[in-house]
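Structure in structure tokens, see below.
Apart from one protein chain that is not included, each protein chain of the complex appears where it belongs.
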Amino acid sequence: MIHLIEQIINGLQLGFVYALIALGYTMVYGIIRLINFAHGDVFMIGAFVGYFGFAVWGLPWPVAILVSMAVCALVGMAIERLAYRPLRKKGAPNIAALITAIGVSLFIEYFTSLKFVFGPNYRVVERPFADKLFHLGPINISSVQLLVMGVVLVLVAGLQFIVYRTKVGKAMRAVSHDRDAARLMGIDVDRVISYTFAIGSALAAAAGVLFALAYPQISPFMGIMPGLKAFTAAVLGGIGSIPGALLGAVLMGQAETLTAAYITTDFRDAIAFGILILVLMVRPAGLLGKAGPEKV
Amino acid sequence: MPLLECRNVSRYFGGLRAVGGLSLTLEPGELVGLIGPNGAGKTTVFNMITGIFPPTEGEVLLEGRSLAGLAPYRVTQSGIARTFQNIRLYKEMSVLDNVRTAMHADRGYGLFDALLRTRRFGAAERRLTEQADALLERMKLSARRDEMAGSLPYGEQRRLEIARALATAPKLLLLDEPAAGMNPSEVGDLLELVRGIQRDFGLTILLIEHQMSLVMNLCQRLVVLDFGEAIAQGTPAEIQSNARVLEAYLGKVATA
Partner (left out) sequence: MRSRFFVVTGAIVGLYLILEMLRRTGIISLYWAQIMDLSLIITISAVGLSLIYGFTGQFSLGHAAFYGIGAYTAGFVSKSLGGGAGVAGFALALLAGAAAAGLVAFLIGLPILRLRSDYLGIATLGFGVIIRVLLDNSHKLSPALGGAKGMLGVPQLASFVWIFWLAVGAILLARNLIASSFGRACISIREDEVAADLMGVNTTALKTLAFVIGGALAGLAGALYAHRYPFLHPSTFDYLKSLDVLLVVVLGGLGSLTGTVVTAVGWVFLLEWLRAILPAEYLDLRGVVYALVLIVLMIARPQGLLGGQSAKGGKRRAVA
């Protein structure tokens, strides 16, 4: 029983990290209907910047997270401006943007794995603080787990505030619903899209740093699987829905962790995706997605 | 027996009643208009007849047989075809192919015939092409035969949609605002066209339309919907002087 609870906590830690990444996917999809394949690589860049921050430049880890978030916000905006916006201006079909996103993802991975950049190998991350074990009755919980979950909760709360209590957030929601109508209302759609990328990328960066602290190995290709799983989580919850992304991510985290702990690590990923497919059979638009009936 | 019968048909979307207790019959060969203010539920009626979603209550019968539970493509194969309020042509296909695709159910050959290019395939394809060309000729679209449907001017797109619907060899044709966006002279042409195809193809037609000049001159009978209910049924003359109808339209009716 205790073991189960500890595994659930492990699953929450993982799920919360996925949640930060999933939020970026879902917000970008909600606003421009693009699956941003490069998002997982922004997560990776965030991890590296954070790593350099506290391991090389000696920054305190909260500062490292903030620096990483700022850098990746810029990276995200740059990607949008250089790779996706030209296609949007051309009125190109969504699939073109998707393939370009794949190209950007590959570019980031191959570029950062060059010897004179990060190099292709794994690096081990030394945590800048000791990992203490706390005891809640018979249950053990580590300071890293608390840290990860705490930071994620703070960031998600911050996101909720931005999306629902600020003008920028309102503009983001408006553009998500109807881009043309928003434009007619005087909203600078291009700028709103930029902000969405900035916020999503910043969250992914935080996820990257937290991931590096929690599972201390980083490499230029580390973003592929977490990116894929986070994207799956976003779809599972209903792509375009922020609460959906959170729910989906928590579920994915649990599915993965509990399968590894109680069934087998070998089939861990298969079962997680198997659950996804089963959910889509029953809820074709994801758990919280709206399967709007098509207007004929 | 009536060709089409809607028996006490209702459709609810959650708590919203889009159509309530509609009963209407169409005898073979009739040309009936379904009119009413915007949002009255007319297209919803079409959607129920064609099987896009089932009625919440009541049933729809074609030649006495219930259409309940039939997928849309089966409803079409049973003999009901339609056009759409917002044109839904296959934009990246040629005009000819838009029409030929609607004949798929009657193509007359199987997969192996197509893959192995048998004689039956060749003969059937020639027949399909001839029939499609004949329809295009009838609808005065022959000149556009090989062009992309998406590149056609609006009025021709509407005609192409009708041609495509006719290609399914229907008994009942549902036209959803075929005159939308047309100027008076185009409406006049459309009127002749619809009369002509009804005669030549032996069709029964149910027509949704807002342009009263078309409706009053074309339809033998009208059914008026308001807030999902049939508030009046009768000849154009009767409807024109019906107080409830006038009230529903708030005097916006422009008679020909």
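Brief remarks on what is shown
By written order: A and B. Residues from 1 in each chain.
By our rule, contacts are C-beta pairs under 8 Å (C-beta built on N, C-alpha and C of every residue); 3 or more make two chains touch, one makes a residue touch a chain.
Just so you know, these numbers come straight off a predicted model, no measurement behind them.
Checked against the full complex, the candidates A:Trp57, A:Tyr164 or A:Phe267 give a single residue touching the omitted chain, namely A:Phe267.
For the chain missing from the display, the contacting residue among A:Leu114, A:Leu133 or A:Ala181 is A:Leu114, taking the whole complex into account.
The chain not shown here is touched by just one of B:Leu61, B:Ala114, B:Ala180 or B:Leu246, and that residue is B:Ala114. Within the whole complex, the absent chain has one touching residue among B:Leu4, B:Met103 or B:Met139, and that is B:Met103.
Counting the whole complex, the residues of chain B in touch with the unshown chain are 50, 52, 71-73, 76-77, 81-82, 84, 88-94, 96-97, 100-105, 107, 109, 111, 114-117, 121, 125, 128-129, 145-148, 164-165, 167-168. Where chain A meets the chain that is not shown, the touching residues are 29, 35, 37, 83, 86-87, 90, 92-93, 95-96, 99-100, 102-104, 106-107, 109-111, 113-115, 120, 224, 228, 231-232, 235, 239, 266-267, 269-270, 273-274, 276-277, 280-281, 284-286, 291, 294, 296.
To be clear about the criterion, only the chains that are shown with their structure count from here on.
Note on chain placement: the centre of chain A and the centre of chain B lie 48 Å apart, centres being C-alpha means. Chain A meets chain B in the complex at residues 293, 296. The part of chain B that touches chain A in the complex is made up of residues 43, 46-47, 52-53, 84.
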